[in-house]
Structure formats: structure tokens, C-alpha cells
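Excluded from the complex is one protein chain; the other protein chains are retained at their positions.
As written, the chains take the letters A and B, and residue 1 is the first residue of each chain.
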Amino acid sequence: MTFWLELVIKLVLMLGLVLTAALVTIYVELKAGSHMQARIGPYYAGGRWGWAQPLADGAKFLQKEDLAPANADRTVYGFAPYVVMMSTLAIFAVIPLGSDLVATKLDLGVYFVLAISSLSVLGILMAGWSSANKYSLIGGLRAAAQLIAYELPLVLAVVAVVVQAGTMSLTGIVEAQQTTLFTVGGFNVALPYLLTGQIIGFVIFMIAAVAELSRIPFDMPIAESELTMGYLTEYSGIRFTMFFLGEYASMVGLSAIAATLYLGGYGAPFLPETIANLAGPGILFVKVAALVFFIIWIRFTWPRLREDQLQSMAWRWLIPLALVNIAVVSIFKVVL
Amino acid sequence: MTSREMMHRSEVAVSVELETPDMTLNIGPQHPATHGVLRLIAKIHGERIETVEPVIGYMHRGYEKLAEVRTYAQMTSLVNRIDWVSGFASEVPFILGVEKLMGVEAPERAQWIRLILTELFRISSHLVFMSSYPLELGASTPLMHVLREREFILELIEDVTGGRFHPNFSRVGGVKPAYGGGSQTKKQSMDLPAGFFKRTLEAMDRMDQIRDDIDTLVAGNELFKARTVDVGVIPADKAIEYGVSGPNLRASGVAYDLRKVDNYLPYDQVEFDVISRTSGDCYDRYVVRLDEIGESVKIIRQAVDIIPSGPLQAKVPRVLKVPRGQVYSRAENPKGEFGYYIVSEGGKMPYRLKIRSTSFSNLTILPWILEGQLIPDLVAILGSLDFVLGDVDR
Partner (left out) sequence: MSDKPDAALEADANPLADYVGDMAERLGAEGFAVDFDTARVFVAREKWVDTINEARKELPFFSWLSAIDWSRETEVGEGVAEPDELEERFEVMCRLSSVTDDKAIQFFATVPKDDPTIESLTGSIGGAEWHEREAHEMFGIMFEGNNNLVPLYLPDEFIGNPLLKSFPLIAREVKPWPGEVDVEGLVSDQDGDEEGDAS
């Protein structure tokens, strides 16, 4: 009985967390992005700060008509957004917010995350194909090519971390980052993997993550000025909300994974064990917020890369670099 | 099915020749990237374009037929709507042509005011290009910052002429003599508004600032360069053959600027350089316009010093009857060579007005240059030609 009760509580908390995180991220993108562009941004919904804007947008989408193009493949068309959403939400099941605050302690944590998140490619292809629209088709194909190409650097960067930590469990990786490296004046100093040899891996991971999210500079699939929303062109209402929330949720999710793998997750230096569970979420939140802000910042600054430049960057630069990274980390792991 | 049969099946399936017919993609007329109502019928093969057929005429307003039933003064208020981004610069050659036929010369001050306004509109037009071109490539921030700076220019223009986009400020024999308000002062001709030169110089400082900002943020950006360098190269001889003019021609290596060649306004009394670059790709076209903003700022700063005082309009009869003659009068518009061929038979209206619009000639090169390009490059090239549909369709 307690198993089912626990399950329901965990589900509710996790969904709540994810949706709140997505909404907050949407709001930050609107507001911070506007200020970067010399605009004010949301101003009316929810008082002067416009904090209710994402809620208002969500409510607007939910009450839209359920449209589908006449030639669309109905089943696939309706199913695609849920595939994408599902693969995004599943990531959060293994992210540790504290040493015991995790929905499931999987030994295969990282492996599970990578496997599930690559299901979104399927959803996007389904969306592009079933919309019966040439623009959507081109967008879907571009997306599939891009996502598959950037899966590899993502996975290879993670492999280097796994080699260094010796475990695939996310909690295990955080704890491995908390092992004392040296003592300074009576204090045990532990450094996150970013500073202990994974800097290249971090850069590769972040580039691949931005590409997985189809955000500028890698947003060829949704290249607005060319293809009017690419594979999302024919989606509206609830289905569009699923895609939309899914993108921001996976932005938070991938940032959380990056924070866990490279920045030390819920751990912080000089933190006593007793309040690790309490302070953990807050610490993770700070790290995730920094990464999310960085991703948003990039979006408003740079133009987008062309498809073949994108592909050549993945195959000719990131993958060899990631392989070299693994080799170097392995050598150091064995030697040191 | 046994595994043997399944294996045979898969071999058969793979060895069949896959036929991938070309797809016909219709881009526009409603499309975020086509600068207005331009329709491109593209036959594409994967991501590569085989042929492109532009369909224009959605904005055809019949200017040349209309000109045959409008007096010259009425036409003045219409011609700045052809290329609405560089409004005043389209009026100048028309008025100069009429003045040539009538043998009237505008007073010095009027000519200098025309020069200042033309250069202000040149800056404004190039700023529009600066902001919308990165947007097509995906960078959305320059749009906001640059258009905010453009507001200062539009405010200046509005102070002088009363209109932001369609100034309707030229008169045959000079520029519009401004009236003070109210009926008592209706005889008073007020010159340029008070403080205009001071505000102009302040605005020019801002233009220098935004020019440097864009130079760092956009033209120096590696990703922007990767999208535009060696994309859409127009060789100089092709540009000349197709009638491409203006910054597009100068980016291809032909340093030809009508401001230096013809003396239609007192450009010989100010110092400025003709900006030209060598390779003729999209990046060069962008940088040429960026640098031309700097040159226009230089011109305006000098003009503000040199401008003499004097009357604003020469004496012309109230109802204009232009003597018989044919004249072609051209000017360096922000987008290129803009000209009018006026055939006058001695009446109040022209017998035939042929408008040589820059964007129309610039666009004739489109089928040639878009052959064999990728679709994202199509957007990049289309944007870099900097055309306005009103100019193309007249």
C-alpha cells in the first residue's frame, strides 16, 4: 500500500515540479530576452512584472479548437506530441535533488536518461511526416538528421564522466564529485568534475544539449524565417502546448543533468551531511538556473547555423573531440 | 515466412532504384522572409534548388499609367511611395528632371536641404537592412536595437517635413517652404525648425555608435560570417549585364557611385569615400551598407556646416506647364540607381513617365543566382539584395 501511495506522491510532486519549472523558464525567457532586446516584455498579465503571462498563454492554448489538416494522418498526428512529452518527463524520474530526494534510484541512471530522451526524435519525425505539409516534412527531416547527429557527442561526453566516476547512477556521480581531493587548512576540498578535467566534456555536452533542444543556434528544424515553424507548423491548441512545454521542460531537464554530471549536482563545498537533503534542491536550483540562463542568452545573441554546417560541426569536430576526451580521461583514471 | 524468404525479400527491396522526384516548393507570397509579397516557385531536390521562378506583381499599382493623368505637383506626392523606405530619395530625381525641362534651378539652400534629407533617408534605409537581415538568419536582437536608433532619424525627418516615411517635401524649384501655424502667420515662411542642426548632430553621434555596435555584434560574429561569406557571389560582369546597381554592384568590385559621377546635388562640395569590396558575396553586401552609413554621417556633418542661408524655392508659375522635351534624370538611391524618363509634350501632365526602379533591376538576377543554392542560402541571398516590393512592382 505504501508503495502505491509513495508512487502517487512522487508522481504528483514530480509533475508539479516539472511544470512549474517549465513555466518559470518560459517567463524568464520572455522577460530576460526582452530586456536583452531593448524591450520591456510581458507587462500586463499579472501586474507590472507580467508573471502570469505564461499562465495566460497556456490558458489561451487550452481553449483552442482541435484542428487537424485534412490530409493528415490522424493517429500519428495526435500521438506525436505525447511521445515527445513523455520522453521529456521521464528524465526527471532519476534526477537527484538531494541525497535521498530522488524519485527512483536507478543504477543505470545516466543510461536511462540518454535512452529515453532519444525517443523525442521519433516524436518529431512523426509530427513532421503526418502533418501533410511540405514545410513540416522538410522541418521533420532536418530535425531527425540534427538530433541523431548530436546524440553521439552527448553520449560520448557522458561516457567520459561515467569513466571518471565509476558508476552510472546519478546519485553515485554526485557523491563521486564530493570525494575529498585534498585538504586545505583543515577543510576537505572537493571539486566538481568541471574543474577536474571535464571542461572539454562540459563544453561538448552543452553544445550537444542546445542542439538536442533545437534552439538557436541550432534551430534549423524550426527555422522561423524560412519554414514558418517547420514540423510544428500545423500544430495548435493542446498539442502545441505539449510541444512547447516539452521543449522548456527538457531545457530544464538537460540543464539539471549537466549540473549533476559536471557541476556537482545537489552538493556544495563545506556542506554538512545533515542538511544535505534540505539544502540540496536549492543548490541544484541555483546551478540549473545559471545554465538555463546561459542557454537563453545564447538564443538572443547569435544567428543560426545552416544544416550542413551544423552536421559538419557534429561529425567532424565534436565527435572526434569527445573520443579524445574519453581516451584522456581513461588514461588519467588508470594512472592516477 | 522462413528466414530464408525474408532475407531474399530485403535484398530485393534494397536493390530497386529509388526514384526521388523533385519537389515544387512554393515560397510566399505570405512568408516571413520575402520582404513583402514576392512569390518564388522553387523546384527543389532535397535541400538544393534546381530552378526558381519569381512571380511578382502583387503590388503593381500602375504608376506609369497613373502618371499620365496626374499633374507634376501631384506626382511628387506619389513618387515617394514607390520605394517607401527611402521616400525622399525617390522624389529627388523626378523633381530634378522636371526642373531640367523647365530650365529652373533650385536655390543653394534648397539643394543642401535636399542633400541632407537624402542622406538621412539613406541612413534610415540601410538601418532597416541592418536590422532585418540578421533576423532572417536567426539573430533577433539587432532588429530591436537598430530600429530604436532609426527612430531618431525618423523624428528628425518628421520635424522638417511632417511625415516619417512619405515626406512629400520637394517642390519644383526647391523644397517646400514651411509655414508657421495659424492664419496671421500664413505669409511667414519658416525655415528649418529651430534646433534642427543641433539635433541632427546628436543623432549622427548615435548613428556612429550603432554602426560600431553592429560591426562588433553582427559583422564580426563567426556564425554570421559562416552563413554569409562565399554565399551568393555575384561576379562584376554579371551584375553589369543584369543592371544590378547600388551597394550590390559596389560589393562586387565596381566602385561606381552616382553621387560622385553625376552632379545632381552638391556632393562635390563634401568629402566622402565610395565604399566597395571585392568578392560580391552576401557578407560584402552587408558590410558595404554598414560602411555607407558611416559615409553618410560624414556627409551630413559637413553639410550642416556648409549649408548657406537663402530662399527655399525659386519662382515658378502656380500651374506648371512643362515645355516639350524628353529627359532622363537619375540619382543614387539607397538601393541603387533610381531614374525617371519623362516625356513631356508641353502640358500639365507627362505624356509618358518611365520609372527605372532599382529593386526591379536588382531582382532580375534572382533566377540566375539562386540556381543550385541551398534553401537556407536562398533566404540569405534574398535578404542581401535588399529590395522592396513597392519598388519592384511600381
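Please note the rule applied: a residue touches a chain if its C-beta (ideal position, glycine included) is under 8 Å from a C-beta of that chain, and two chains touch if they have at least 3 such contacts.
Please read all numbers here as calculations on a predicted model, not as lab measurements.
One chain is not displayed; in the complete assembly it touches the shown chains B.
Although one chain is not drawn, the whole complex shows that of B:Leu25, B:Leu38 or B:Ile56 it is B:Ile56 that touches it. Looking at B:Tyr242, B:Phe272, B:Tyr286 or B:Phe387, the residue that reaches the missing chain in the full complex is B:Tyr242. Touch with the chain omitted from the figure is made, among B:Ala73, B:Val304 or B:Leu374, by B:Ala73.
For chain B, the list of residues touching the undisplayed chain reads 56-57, 60, 62, 64-65, 68-69, 71, 73-74, 77, 100-101, 177, 179, 186-187, 189, 237-238, 240-243, 245, 249, 254, 256, 261-262, 313, 315-316, 318-319, 324-328, 337, 339, 341, 343, 345-349, 351-352, 354, 356, 360-361, 363-365, 368, 393.
Here is the rule we use: only the chains that are shown with their structure count from here on.
Spacing of chain A relative to chain B, judged by their CA centroids, is 43 angstrom.
Residues 36-39, 134, 138, 216-217, 219-220, 223-226, 228, 300-309 of chain A touch chain B in their complex.
Against chain A, the residues of chain B that register as touching in their complex are 23, 25, 31-33, 47, 134-141, 143-145, 148, 217, 221, 223-224, 226-227, 374-377, 379.
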